[in-house]
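Here the complex is missing one protein chain, while the rest keep their positions.
What follows is subunit A.
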Amino acid sequence: MATVRLSFSPAPVHVRTARLVGVAVARRAGVREDLLDEVRLAIGEACTRAVALHRQYGVAEPVLVEMSDSGTYSVRVVDRAPIEASIGLAALDADQLANESLNEDDLTTGVGFALLAGFVEDLQVRPVDEGIGTEVRMVWPVNR
């Protein structure tokens, strides 16, 4: 089992770094080439969500990304924002998306969840085991 851990200050500029590392480790782990775009997008969305929550709640602690290739390729993205703020929100339908009263932040959050749910078959969003925060756990199959 090999694990790569990355933690970064909750700033948008670092999300790209997390995507690049996540895809590099996925490739190394044996995730199919045609899934890598989806891996890149999903890790980006999970990190974007974590950064947004940290900024919204003034949490200066770093966002943690942990990648592991033990049998499958699994990625955990851990935030430290209050839990009640970070779980939920179903995918929006076309009428809701086009509704004038929906603000851009809420729309982005809804679309982000739709992308995570749409691109990651094995997805869990749950409270962290210790302390405050949420983890987004995503798993992809690997070819060995």
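We adopt the following convention: a residue touches a chain if its C-beta (ideal position, glycine included) is under 8 Å from a C-beta of that chain, and two chains touch if they have at least 3 such contacts; residues count from 1.
The rule is short, and it goes like this: contacts and distances are computed from a predicted model.
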item	value
Listed names "Lipoprotein", "ABC transporter permease subunit", "Putative manganese efflux pump" or "Anti-sigma factor antagonist", with the criterion being the UniProt name of the chain not displayed	"Anti-sigma factor antagonist"
From A:V4, A:V21 or A:V111, residue that would touch the chain that is not displayed	A:V111
Hidden partner interface residues of subunit A, rising order	12-13, 15-16, 19, 37, 40-41, 44-45, 48, 51-52, 91-94, 97-98, 100, 104-105, 107-109, 111-112, 114-115, 118-119
